[in-house]
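Structure first, then comments.
All protein chains of the complex are present and in place, except for one that has been dropped.
Entry: subunit A
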Amino acid sequence: MIDVLFSSLGQLFTVPHMLYMVIGVLIGLIVGIIPGLGGIAGMSLLLPFLYGMEPSVALGMLMGLVAVIPTGDTFASVLLGIPGSSASQATVVDGFALAKKGQAARALSSAFLSSMIGGLIGALVLTAFILIARPVVLSFSSSELFMLTLLGLSMVAVLSGKDVFKGIAACGAGLLVGTIGMAPATGEFRLPFEIDYLYDGLPLVVVGLGIFALPEIIDLLVKRGAIAEQPCQLGKGWKEGVKDVAKRPGLVARCAGIGSLMGTIPGLAGSVVDWLTYGHAVQSAKDKSQFGKGDIRGVIAPESANNACACGAMVPTLLFGIPGSGTAAVFLGGLLLLGLQPGVSMLETNLDLTYTIIWSLALANILGAALCLGLARPVASLTRVPFVILAPLITILILFAAYQATRSLGDLFALGIIGAIGVLFKQANWSRPAFLIGFVLAPGAEAYFYQAAQFQGAEAFMRPGVLVIGALIAASLLLPPLRRSLRNHLQKRRQSEESAAHPLQEEVAPLSLGVIDVALLGSLLAGAAYMWWAFADLSMLGGIMPRLAIAIIVAACVLEIVRTVIKPMKWQTQTLSQQLPWVAGFFALIGGVMMLGFLFAAAIFCLGFLLVVARMKPVAAVGLAAGVTLFLMGMANLLTLTYPTGMLASL
């Protein structure tokens, strides 16, 4: 075994292997940096060349690509607040907040370093684990998978802090939106408004972009200025970021460990792992006050996990022929094209190739992170550019990214609608991650619950694995409040011993309520009522999940209302008047795309925005608009894309 390990390592350092791997890494980085494109787009660029290639060389190229995508997409998450791919959604929360504080370089260098270390740990774990992984993977039955989705959902409580009911309501809304599409148990369709686009449910990319990116763009436009609100020191930040990681080896190692383990479990994909580790970082931190406002730990945790997760995802792919993630699914196709059948026999007949894959992963992680670290400083200076200039480019970029989801106009409308919800959430300070977590986990929670009940009946919930995860959930929900009340208790005693005269200070800030809160509570209740009516003729099995989500929304909203009625609260002014025109403008842009076609509308929009809103010099504006158009045309050629041509063209 050891000799196979080293002969694969020797193979790795041959010229053809290195060369193709570098190609893979470069394509992976480019594809990773462009939002909306991910492993799937990268793979489809490489697949045409695969047939007939030497397997070990081809695998090096594919792994180069797979390994660096979770590295490259950090740029968009941190600098622009656009979740580059589903694996880096949690990075947005604190990464972008840091960029706004002028610490983009710090966030980026931390992220890349933790990506690199996470990836290496992942590869290391994989080396040993792949030989014994079979029984471990098989021990996760549908009931354990269901419990893991619950563990993911319990992070909502961790992330929403004192506004726990708003967090739960947001999560319930996410769950409800996540149930749109086909019911896994009965094959019935749950389509509000009978819209065909919703047959497959809303795509995760669109929801992620809508809930995070669009509100940030609008917010920055309202505020004017650059992304970095405070002066940024790129050089110093870069070194600081490296130090940040070096100071927290435990966090990096734990998150990488969680990442590689979650990756090995087929069906849970990378989309929960970033939230789980983010939640872990919050829970394990003493001072939680800066999370969401720019805590570097909120960047380190998900970034160490997502590269490790990409390594872990190779376990089910190679051992069972079942992809652990979307990218792994395409990688599986690549293996088949090379004439390799993944499965039980892969380890026996192709152990050398298996190790080539693992070592390529490790090496590509180092290469990718090193390249990104080098790029971090110059690219971070983007945050100093006045945002009005970036805004049209980013807007087109997220439209392009959303359109990649299903390549239909529906993607753009969904983006606009989710974006509008995101703007409301952001203005009223409702937890957007909670919404996203609910959305991501709804299908898994439903399908695994149904399967567990069908396969195992009541026994499903007595299994040891289920009990262990259940205990974990209970601990994560109950320990923090217990610890807090204990601390309060001790403090009170100490205070009463020291000076009985001091009145106890209320440490919790008074609750606040604003007009958007009221509007959100009202429309959530109304929406829930509509969905209840729209899903009325679903069968028991097909309708249980959406009804549960509706119940969660209603309960949380009612509790929030009760709380604001009985507890003292402060009326807070929340305004939307500045945001509304921009939201309307965004929908006007989508209308323009419908009328004129994507390319034409994009060109006119960029030019117009740069001239009128940003007041750029005509030459520069034309240059930028032409650049955007050329980029879109190049992408269309590369990815065999057909953009919407517009109604005017068909007349």
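As a convention for this text, contacts are C-beta pairs under 8 Å (C-beta built on N, C-alpha and C of every residue); 3 or more make two chains touch, one makes a residue touch a chain; residues count from 1.
Operating definition for what follows: contacts and distances are computed from a predicted model.
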{"item": "UniProt protein name of the chain not shown, from \"Tricarboxylate transport protein TctC\", \"Sarcosine oxidase subunit gamma\", \"YCII-related domain-containing protein\" or \"3-oxoacyl-ACP synthase\"", "value": "\"Tricarboxylate transport protein TctC\""}
{"item": "Contact with the hidden chain (one of A:9, A:45 or A:554)", "value": "A:45"}
{"item": "Candidate in contact with the missing chain, chosen from A:387, A:450, A:582 or A:643", "value": "A:450"}
{"item": "Touch criterion as defined above, residue of A:75, A:129, A:320 or A:535 at the omitted chain", "value": "A:320"}
{"item": "Hidden-chain contact residue, picked from the options A:195, A:222 or A:344", "value": "A:344"}
{"item": "Residue numbers in subunit A that touch the chain omitted from display", "value": "10-11, 14-16, 19-20, 23, 27, 40, 43-52, 54, 138-142, 182, 184-188, 196, 199-200, 266-267, 320-322, 329-334, 336-337, 339, 341-345, 406-408, 447, 450-451, 454-456, 539, 541, 637-638, 640, 642"}
